[in-house]
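What you see is the complex with one protein chain gone and the rest in place.
The block that comes next holds subunit A.
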Amino acid sequence: MSESATSSPAPTSAAGSAAVTGKQPNKIVVRFKSIGNAPILKKSVYKISSTQRFQALIMFLRKELGYKVSEPLFVYVNSAFSPAPDETVYNLVRCFGLDSQLTINYATTPAWG
């Protein structure tokens, strides 16, 4: 997926009514945890822009691991599900984060159906 498709438009609120306040934080703390045989990252906690899509997070993880697109990598939130790649990181942390942190699990074989 290209970067143009993964960028997120600003909500109407940003340019709309003055009463609408944008409290969205710029950065989200993401914690990566490997499962099974997946290699462990040297650094497991990163900050990522809250407007990024989940796809960008997967691409980032692949880059850090040095994984090619052809190599299998399964990425989950909260040891449970893989969100749609076009979901924003901000939506994910608001719904599934703990203390404003998002936990991402990754594996080289499917871990949760």
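Methods note: a contact is a pair of C-beta atoms (placed from the backbone, for glycine too) under 8 Å apart; a residue touches a chain by one contact, two chains touch by 3 or more; residues count from 1.
FYI, contacts and distances are computed from a predicted model.
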item	value
Protein name (UniProt record) of the chain left out of view, among "4-hydroxy-3-methoxy-5-polyprenylbenzoate decarboxylase", "Geranylgeranyl transferase type-2 subunit beta", "Sedlin" or "Autophagy protein 5"	"Autophagy protein 5"
Options A:34, A:91 or A:108, residue touching the unrepresented chain	A:91
Subunit A residues touching the omitted chain (full complex)	1-2, 4-5, 8-24, 55, 78, 80-88, 91, 94-96, 112-113
